[in-house]
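Here the complex is missing a single protein chain, while all its other protein chains stay put.
Should a chain be cited, it is by its letter among A and B, assigned in written order, with residues numbered from 1 in that chain.
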Amino acid sequence: MKLTRRTFFKFMGVAGVSATGLAPAAHAWESKAPPDPYGCLVDLTRCVGCRKCEEACSTVNKLPAPERPNCQCTIFEKKRRPDDKAFTVVNRYFTGRLDEFDKPLPTFAKVQCMHCQDPACVSACIVGALSKDETGAVHYDVNKCIGCRYCMVACPFEIPAYEYRDPITPRVRKCTFCYDRIKKDGGLPGCVTICPTEALTFGRRETVLTLAHKRLKENPGKYIQQVYGEKEVGGTSWLYISSVPFDQVNLPVLPETPSPKLSETLQHSLFSYLWSPIALFGVLGVFMAKSNKAKDNHPQHKGGA
Amino acid sequence: MKHKASPLNKKFWTPGVLVMLVFMAAGTVSIVARFTGGIGYVTNLSNARPWGLWVGVDVATGVALAAGGFTTAALAHIFGRHYYEPITRPALLTAVLGYTFVVLGLLVDIGRSWAIWKPIFYWNTNSVLFEVAMCVMVYLNVLYLEFFPIIAEQFKGKVRLPGLLSPLNSLVEGILKIGDAILGKTMWIFIILGVVLSCMHQSSLGSLMLVAPTKLHPLWYTPILPLLFLTSAFAVGYPMVVFETTLATTSFKLDDEMNILSPLTKITIFLLGIYMFLKLGDMFYRGTYVYLLDGTHQTNSFIIELLFGVMIPWVMLLFEKVRKSRRGIFTAAALIVGGVVLNRINVFIVGYKPPLAENTYFPAPGEILVTLGLIATLMFIYRFAVTFLPVLQESKEVSL
Partner (left out) sequence: MIRKIIFFAGFLIFMASLCPADVWKAPDQEKAKERAKEEVPFVKEYKDEFLINRKVNLMEKGISIKDVKDIYFLLDNPIVKKREDHYEPVRFAHKRHAALTKDCSVCHHFRPKDENALETTRCSACHQDSFNPDHPERIGLKAAYHKQCMECHQEQGKGPTDCKGCHLENVPNHKELVKLPDKADPFQVTAECLRCHDVQATDMLTTAHWLWKGPSPYTTGHRKDIMHGKGTTALNNF
């Protein structure tokens, strides 16, 4: 470590200037949601569990046909999750509601990517393979993906699925919001097209949100007075209204803070323009120069850290 | 104090080395299976559990335990405590190997290993993982540069490549000479850079989990998680040096270096104290102590981590008697190392509780074999390096 005082102070000057000059005030975190995204409202009181959305989804996305496509009975015995071969699945829940004949009433709930307004997966993705486009769809670009699966860790809805059986070129798989269909005027996602009861309502997020609140207001006894996805993790493109509490149909209770807010605020206030590493470099440099001066008559330790 | 590092010049093929080879072979078989049948073929990972043993141990723990490298470098070279220089080389070697295996572990774990270069070109500056990856990548190169003079010292002026490669002798010689000369002048940059990069990614490794507030158990999920990761890395650095130096000096029958290790543990009281203070303070500030007695395995794991990995060794080190005894500091250091290992495992595996998933995760034999294989390889190369390179302090043999 032959560090002359001259070069050292030259360097420190540069470091100091850049550290003070570039150290930004920690900017308040802002949502990066597109201005007028699409949304989709799922009215669980209307869903009849026909599973046609699963069928339409696999056709549109060229996936293998859903498990036992016409079964509306025993298929519901087990709770299913979306996976690499099915972007959406319908599950049945008996929540204790009974009809007039004391027969338990099922509640069916479709589950798919929620396309968050500020998606944790997009914030997490190391290479930016996941992005939120102007339609509101969270889009996956396989050409950038390295397969770290941090998006799956980050997702609060446990949606992204992985092709674990592919040794070399596995992909992350999830609902695409049929972004190439909805980009076209009047285009609808595959599942919405087929839904026989309009349990799925597609439109601008603002429009369907207003519609959701209207339904809640007009049927106060029928619905839980909450639109799931309006505020959860900062809002999602997919919204749910239901007559049973959402946690009973496997929609997790979530905070209103967008998931990426804390980590992004922290990262940017610490590392924008690399001010803190540069400052630390400077401070450590001062210490090193001082200690070097102190041991001038010491035998030089050569290399090897 | 005068010191001189030198190769050990001992027998290399011992029974212990052969055991390592067995684990390495088993790990290789498992890695071959992973690259033919896919990650799902050898692991118990699922869509709800995308990260398991390989990330929790090979990567997170590997990075934490390599903290000895930058903490000793900071102590000896930046803060001028040259008294500690004899331990910088073994600590540096551990760091070089540790980070190399972090990268190897990542190559096995990520789905598209061949695409590992992509973060260099596709940037997502919002991503904590991006920052970690960049730091680890640069730091690995810094570590290799820091290690270069050790190789140069051993081979400069006596490069004798065998047979066909002999025409390259003068070229290699030249590279060693020039490299050594340049690094001799610029090493201070790399030493500081190494410390800065370490501080950055040691803390960011903790930030990784901040994006999933609903999935990490509240005992670990705290906004100061990155600070806890950083302070625990500071705290584990010297105990790791104590741990491995004691192991090495015992197994190679060298001087026990108590004169260096003992004062190191005194610094550890301070560093571990900061970590303990933050960890306990955070627990009481956020009121998460209410979970402590609920008996779930997460909570039990937390109690073990805090009690045996932080508090007991800290109290132990307070006693002069412990600090002066070889067995004492080794036990305390082992506990601290174990505590940090458990902390990383807790944050990435035990405390990770996806609310919707029904299955629990336990690593598959294939995963365990890969991890053990990588650790065995690491130990194998460590032994190889200290046998043939000037890493450990030259000293008279002590009879044990």
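As a convention for this text, a residue touches a chain if its C-beta (ideal position, glycine included) is under 8 Å from a C-beta of that chain, and two chains touch if they have at least 3 such contacts.
Being a predicted model, the structure only gives us computed values, none of them experimental.
J.: Can you list the shown chains that the absent chain is in touch with?
T.: When the entire complex is considered, the left-out chain reaches A.
J.: Quick one: which of A:T95, A:T207 or A:T265 touches the chain that's been left out?
T.: A:T207
J.: Of the residues in subunit A, which ones touch the absent chain?
T.: Spelled out for subunit A, the touching residues are 46, 48, 50, 56, 68, 70-74, 77, 94, 99-104, 188, 193-198, 201-203, 207-208, 210-211, 214-215.
Rule of thumb we're sticking to: only the chains that are shown with their structure count from here on.
J.: Centroid of subunit A to centroid of subunit B, CA atoms only: how many Å?
T.: 31
J.: For a test of understanding, state which residues of subunit B touch subunit A in their complex under the given definition.
T.: Those residues of subunit B that touch subunit A are 5, 34-41, 43, 45-48, 50-51, 69, 73-74, 77-80, 82, 85, 88-89, 92, 109-116, 118-119, 122-131, 133, 146-150, 152-153, 180, 183-185, 187-188, 190-197, 199-200, 204, 207-215, 223, 226, 352, 354-358.
J.: Which of the residues in subunit A come into contact with subunit B in the complex?
T.: Interface residues on the subunit A side: 1-3, 79, 81, 83-84, 120, 122-129, 144-150, 152-158, 160-170, 250, 252, 254-255, 257, 259-260, 262-264, 266-268, 271, 277, 280-281, 284-285, 287-288, 290-292, 294-295, 298, 301-305.
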